[in-house]
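As you look at this complex, bear in mind that one protein chain is not there, while each of the others sits in place.
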């Protein structure tokens, strides 16, 4: 039981796709199982974060931008990989600092998210991209 | 085969619950399988770390506090989400930098931890909390 989610991004930040994941799990009618999400890219990643206050998503992106500035910032002059621009290597670093895969138990036919948890693609590139996340549901 | 662990925390730091996980796996009598742990919160997280020297746990907490100071520190004035106090948004960031889910193979009826590995809830909030970690065991 697998599916691939295609997500369009328009710059760095968090893109929620919790409802897509929930619809997939509901359609498979599995009472108890395990859902795994896998991001097929190395310059975006996955995070589970608070979905109540949008400032949380904005602040996360702002923190990672300060922790890993683009390579046109003098502090990052030691980085060599700049093939696709100043946001290229920092995107790889931010992906390494977050998650490529996530696993969530399924109980009573629903993914066992906590009250305030949402599932996000964390885009680290500046330009628009189409991103693919593979879902695997086992029971 | 699922269970929920409830863990009480009294401030930031690492709380080991390896023995709870081992007891759950032993009780299910699965010879070969996969154990997945999922943290139902966005201001605490999961880490597998050395359980020999308690200084490792202390140092990890100290590092993350310096990497992500509370929002009453002037260096963090760009963060907006402060609904629950100065440790609120930094807790979300530290959770994004560590793990929400962990998967560990089960071999010969035991989780395949390395010699020095322990399983920890990493609490990032200052005040006491009750935290829930869902375990899923497949075979």
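The chains carry the letters A and B, assigned in the order they are written, with residues numbered from 1 in each.
FYI, a residue touches a chain if its C-beta (ideal position, glycine included) is under 8 Å from a C-beta of that chain, and two chains touch if they have at least 3 such contacts.
Because the structure is predicted, anything quoted here is derived from the model rather than measured.
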{"item": "Identified contact with the non-displayed chain, of A:18, A:32 or A:101", "value": "A:101"}
{"item": "Contact partner of the left-out chain, one of A:92, A:110 or A:129", "value": "A:92"}
{"item": "Residues belonging to subunit A that touch the chain removed from view", "value": "2, 36, 38-43, 67-68, 78-81, 83, 89, 92-93, 95-97, 99-101, 103, 132, 134-136, 138"}
{"item": "Residue numbers in subunit B that touch the chain omitted from display", "value": "32-34, 47-50, 53, 55-56, 58-60, 62-63, 66-67, 97-99, 102-105, 107, 112-117, 138"}
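Keep in mind that, in the parts below, only the chains that are shown with their structure count from here on.
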{"item": "For subunit A paired with subunit B, centre-to-centre distance based on mean C-alpha positions, whole Å", "value": "20"}
